[in-house]
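Below is a slice of the complex: some chains, not all, each in place.
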Amino acid sequence: MRILVVNVNTTQSMTDSIGRTARSVAAPGTEIVPLTPLFGADSVEGNYESYLAAIAVMETVRHYDQPFDAVIQAGYGEHGREGLQELLEVPVVDITEAAASTAQFLGHKYSVVTTLDRAVPLIEDRLKLAGLDARCASVRASGLGVLELEADPQAAVEAIAAEAVRAVQDDHAEVICLGCGGMAELNERVAARTGVPIVDGVAAAVTIAESLVRLGLKTSKVRTYAPPRPKTFKDWPPRT
Amino acid sequence: MRILVVNVNTTQSMTDSIGRTARSVAAPGTEIVPLTPLFGADSVEGNYESYLAAIAVMETVRHYDQPFDAVIQAGYGEHGREGLQELLEVPVVDITEAAASTAQFLGHKYSVVTTLDRAVPLIEDRLKLAGLDARCASVRASGLGVLELEADPQAAVEAIAAEAVRAVQDDHAEVICLGCGGMAELNERVAARTGVPIVDGVAAAVTIAESLVRLGLKTSKVRTYAPPRPKTFKDWPPRT
């Protein structure tokens, strides 16, 4: 099967990193196709860029001209998953929800450790909409921006692990979700520091997408995610 | 003061209708500037168009080159308000939230009557995120599409009033919110049929925006709606 894994920012090296993570857990026979959005910001750290990423991810998937079996939206706490579900019949998996769903099988409460403090409310809102907030102990920020994770992985591990330890000790989290697509490769080092299971959203999403495909399950089309009605569009998609 | 009232679809006649409603309730000295998005669908009836509208509304407001004091996003149950709040210091008022906030001053429970059934989950989700769902008795659909409201206002009144009556009788709503920017001018006729207060989102939003401006209140910039961080954008904004 072929799974599209779509980055939400336009930084190619992060798409590459996400792709490596996805491939490292994919089953034999699963082809991972990492995609970088056709347009948008080099990092997504707030609502403006996130809304732009939402529509960019949709356009990017629409431009992809080969068959595929599932799509993973590889941004943490980002807008847009519902739109993809309308456009597609194949399953769409958001990494925020994939991580939380997976964490809930491993402990009584989980926490998310993300990048900047300003991302916290976005993640909280996505978890609330997804109905996955009841067992979320906290969403904590390491204080590092998305691109800083790439620039200094060792500092990133320190900052993330420090917040993860606080989540376990102060908030009673029993599992930690790494709340950024770009944190994927730091997984093991953080795990070693905290003593609790660490869930990476991209990895979790790959196995969930594979599972849905294997079970023959597709997005329900009876109501919320019915295909868009025919429309007349003004000046869209943009001329490129 | 000058208030931008931004339609979410690209149908000029609906922008005109929204503008008329806004002007009909605006205080003396308030200038209403109705705007049609620079791009997007002629009606917004689902997540794909709504996400596109979110970014179109933001770009449209960014292109507006005169000073203004507040912005109203005149789409019911649509994405995007948070992005506008990041981009601007002046207050941003979403009509879904304006209507619900207003309705809560008038009765114990309120219901929303919207267009198509597929819009119901979008509205429910926006109310949940806004923390305005606890007193929402129901969100009901008239079954008419956005553009059908314009084409046959009498049928629209019938269909909307029928659902409003059910909301009052079966769901114990005491106030009805008209859940579509395009319903604004049907207000009085529906009120006559139901015997409960009818709240139009555009009208409510105008008075709320005026009030915030008068009180000197602006969007908080300390966390969720801090200005976007500097980014490098790829192929955005689109060439026009």
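Which chain is which? They are A and B, in the order written, and residues in each are numbered from 1.
The rule we apply is simple: a residue touches a chain if its C-beta (ideal position, glycine included) is under 8 Å from a C-beta of that chain, and two chains touch if they have at least 3 such contacts.
In this text the structure is predicted, and so the values were computed from the model without any measurement.
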For this file the homomeric complex, of which 2 subunits appear, totals 6
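In this text, only the chains that are shown with their structure count from here on.
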Where on subunit A is subunit B touching in the complex?
10, 37-43, 45-52, 54-56, 58, 79-80, 82-83, 85-87, 117-118, 120-122, 125, 128-129, 145, 223-226, 228-229, 231-236, 238-240
